[in-house]
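Structure provided below as structure tokens; questions to follow.
The complex appears here without one of its protein chains, the remainder shown in place.
Chain IDs A and B follow the sequence of writing; residue 1 opens each chain.
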Amino acid sequence: MSEGPLVVVDHLSRHFTLTESRPGFWGSVTGLFSRATSVRRAVDDISFSLEAGEFVGYVGENGAGKSTTIKMLTGILVPTSGTVRVGGLVPWESRRENSRQIGVVFGQRSQLWWDLPVRESFDLLRSIFRVPEGRFRENLAELDDALELSPLLATPVRKLSLGQRMRCDLAAAFLHDPKILFLDEPTIGLDLIAKDHVRSFLKRINQTRRTTIVLTTHDMDDIEALCERIVILDEGKIVYDGATESLKRRYVREKGVVVEFHGDPGVVTLPDLPTVRVEGEGAKRRFSVPVDSVGVATVIAAVAARFAVKDISIHEPKVGEVVKRIYDDPASLTRPEPGP
Amino acid sequence: MRDLPIYLTMMLAAIRAKMEYRVTFLFLFFALVTFYLGQLGTVLVVIDRFGSINGWTLGEMAFLYGLMVFSQSITTFFFASLVNFEGLIMQGGFDRYLLRPLDPLPQLIASQFEVSSIAHLVIGVSALVYGAAGTDIAWSAGKVAFFFVVVAGAVMIQGGVRLGVSAICFWTMRNRSLVHILVFSSKEFILYPVSIFNYWIQVFLTLVFPLAFVNFYPSHVFLNRDASNLLFSPLIQYATPVAGVVFFSLAYLLWRAGINHYQSTGS
Partner (left out) sequence: MTGALAHFGPRRRVYPSFFAKAFQRELAYKFEYFIGVFNGLLFMFIFTSLWEAVYAGPTAATGGTAFTREGIITYAVYAMLVRISMTQEESGIPAKVRSGEIAMDMIKPVNYMLMTLAETGGGTLFHWVTRVAPIFAVALFAFDAWPPSDPLNWLMLGVSWVFGYLIFFYLNFAFALLAFWFVETFSFQLMKFGLFTLFAGGIVPIDFFPDWLQPVIAFLPFPSIIYVPTALFIGHIPAAEAGSLIGVQVAWTVGLGLLCRVMWGMGQRKLIVQGG
């Protein structure tokens, strides 16, 4: 058993040659005979590594290179340059061996047999991945417990709701005890309860089995709820790789403190803290606190010292807002951090 | 080959999946019979008017047709999933086969069961029986054995066509027209004795796209037809198994190259 990271991605690049179709009627007629081409760098010299048991959010806008990376990590696609090791294997060279140590779930496409009862799909996967009978039973029992599969097992997959199908697809991906799981939009189209179900399962399995999970999603609530680490991709390059918390800390210039008073306090000012803005009127006011210069606690203390306070809540920006800001202005990440 | 039991399990699952739709199943069966009777009808109409086509009588034509459809039924049984391979590539379904610790081709073969193979079987056997009865074939043990070898070769040729055409998808993404012309339209060639075509087409159907081996050449053996005027050598009437092995091997090489290309472009 080799020590070190489970996944190592080293200067990985993948370029595609695109054919451009010309617009309009004559464009398509001449396109019958010749087409212009251009090169797109879908993944552009990225490096990162994953330790066993990590739960990583891999995010970026459409076309940022997320699924291209996943394809290379799973061995479906060969890179233009750079290397990848997953559990010591180069995925595209040892595709079949690699497939035993990975699980893949696509939110949009089921890997189950559409017309067969769920249970039969599981049995088929058991033979395909050569899972020993005993291990298979243990796994199924555990997954059933976590995902409440029993009532679904006899149903043909085509008759399942989206949420039910996703539960079964998640179970299917874990039957062969993968070391690493790739999830592509697992909560897309699910209602809130089903989303919650999926999230708590993923959290649990990540903790109990120490399965490394790579989650690509557009749903920032997924990331917020699950991922300690986040890798943000923009136009094929990694623009952020680090703890989800520190991304917030780094990006959050302001926090909001919402204070509810006993009655309308009239004009509210904090003379000692001139950088804090006060908004709103009546019994409920919002204090915008620039975290670089003022502590939230200082503000609360100052407010409580001068007014009768009924309730206080602190509003932190969500990861989603932060990531959206990065999409809008990727260069902001490379700007030097403001001094302390 | 140690994976064989897995593939058999998958194939049984595919058959069970189709059985979920029993009514559709029966319906499709009858539709296919109608469809093939329509095809056969055009040949029958011509024979009815002219007595024979290029010296082939009704019974002989039936045998020719039967051999084609019978071998097609077995081809369809194994290679059904390759007919709409384009969809599998475009919607990313093929990736799923690459994410399993198995070879993708046998997975594909085992992934789908096609009702039309049963319809083909019924039509093919009927035509063969009718043709054999109408031509007084003297069946010997040798001929019966040769029949099965011929069918194996014919399946390899037709399966090779499907495999090669699917492999093209790895480069072009789309191959629907190609499937249409090479898998379906091309059968129109061997609905008739290949001898009705000019010399170069006969060469083409022998050396390049060897459909003539599916039914035309081997029929000479079974029907005791004069083989002295056949292309190249009278021995060609026995050559179907060889042609099958060679053609399928070439198609398989193309398929391998295609998968490599797919993994290097990810298109």
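The rule we apply is simple: contacts are C-beta pairs under 8 Å (C-beta built on N, C-alpha and C of every residue); 3 or more make two chains touch, one makes a residue touch a chain.
Predicted model, so just to flag it, every value in this text is computed and none were measured.
The omitted chain makes contact with just one of the residues B:Leu28, B:Ile109, B:Ala127 or B:Ala251: B:Leu28.
Considering the whole complex, the residue from B:Tyr192, B:Phe248 or B:Tyr262 that touches the absent chain is B:Tyr192. Seen across the whole complex, the unshown chain contacts chain B at 21, 24, 27-28, 30-32, 34-39, 41-42, 45-46, 48-55, 172, 174, 176-178, 180-181, 185-186, 188-189, 192, 195-198, 201.
FYI, only the chains that are shown with their structure count from here on.
Note: centroid distance chain A to chain B, computed from Cα atoms, is 47 Å. Chain contact summary for the complex, chain B toward chain A: residues 5-6, 9-10, 13, 16-18, 20-21, 91-93, 95-96, 98-103, 263-267.
Only residues 14, 16, 68, 71, 74-78, 92, 95-97, 99-100, 102, 104, 106, 109, 111, 113-116, 120, 124, 127-130, 156 of chain A touch chain B when the two sit together in their complex.
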